[in-house]
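Could you have a look at this structure, given as structure tokens, before my questions?
With one protein chain removed, the remaining protein chains of the complex are shown where they sit.
Let's look at subunit A:
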């Protein structure tokens, strides 16, 4: 029975693709004469129901498996944002009705659920994902079915898709500001420590190029698998190399083991500080006092003094499924739903092509907790302020550095002369 229904689903999906393609072709033909007709027919091709007084959205987060540690909070903050938007009148007057799916820390499941959300639940857009692997699993599906996916986590860049909006930082909004901060501190030697997967490898490739330009010497580079906590052997190498600073691209629970081994080896923030790109307000408490005094590079911190941040913090603390603190990925997830609201309002429609056309005007903004962000209609990323925070005893971050203005997203680092085209191609191909 299950195999029959699977085959049926495949047939339906294949049928939908053919119809979409045919209508898209028809749309292209019509566009010369009448643009709105083209957009309209494409909306008919997707099965999104816009006739009632609700609109369906899909939330796709890992609620089970290893990544549930991080993605559960993103799912909860999306629910909060949906409730807020509904209380304020909804999207184009329609209440959001969300379908929550579990990606289960399994990348094929992410692809499968995306297809299900788009073809069976007929959602207007999907929000979620955390790991780059999950995003890369979703990408071909949303591109094939012409859906929309909003991705809320900082990542390694070198990607853009007409069907994905990225509300977390790309490398020039997190990695490069961190390097600028190190240069401003007069750092001469740097050690790179990361988990062994695509984000740290790509980030470190970029760091090495920029370090050469800044005159910072890389004195070592170490990777440990994501699922391994023991960093003692690698920390021994760091202690022997005596760097001015450690650039930490470790992700997940492995960070706890790294910080403990660092502390045990007698390394201290006074002599060998760490700058991290994945330790935020949510992660710091699990590391105890041993992480205090080190640095992190993010766009958003709970301690930011902006006009909209107090309300965001207050709403989250009052929310029943709250974890108590706000953090960068949560804020980016919060932005993603409001960015979609701004997009459909500008487009006056839930149609994917109309939404993308509205984005192209480069006028979509949102007064986010990190400040007023602007959507880049070409690469589908948003402008962000760079901030460096220092972890205090309450596991909050004291802001010690800020970029002088909002940083425009540049996922392919095309505006940086030290980033050669052949390496861009090599890294883009490797990230596949």
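In the analysis below, contacts are C-beta pairs under 8 Å (C-beta built on N, C-alpha and C of every residue); 3 or more make two chains touch, one makes a residue touch a chain; residues count from 1.
The definition used in the following text is that contacts and distances are computed from a predicted model.
Chemist: Quick one: find the hidden chain's UniProt protein name among "Secreted protein", "Amino acid/amide ABC transporter membrane protein 1, HAAT family", "Urea transport system permease protein" or "Nodulation protein E".
Modeler: Options "Secreted protein", "Amino acid/amide ABC transporter membrane protein 1, HAAT family", "Urea transport system permease protein" or "Nodulation protein E" narrow down to "Urea transport system permease protein" for the missing chain.
Chemist: Given the contact definition stated above, which residue among A:92, A:219 or A:265 touches the chain not shown here?
Modeler: Within the whole complex, the residue contacting the unshown chain is A:265.
Chemist: Out of A:227, A:345, A:378 or A:414, which residue would touch the omitted chain in the full complex?
Modeler: Checking the options A:227, A:345, A:378 or A:414, the one contacting the hidden chain is A:227.
Chemist: In terms of residues, what is the contact footprint of the unshown chain on subunit A?
Modeler: 64, 66, 68-70, 72-73, 196, 222-225, 227-234, 236-237, 240, 253-257, 260-261, 264-266, 282-283, 285-290, 323
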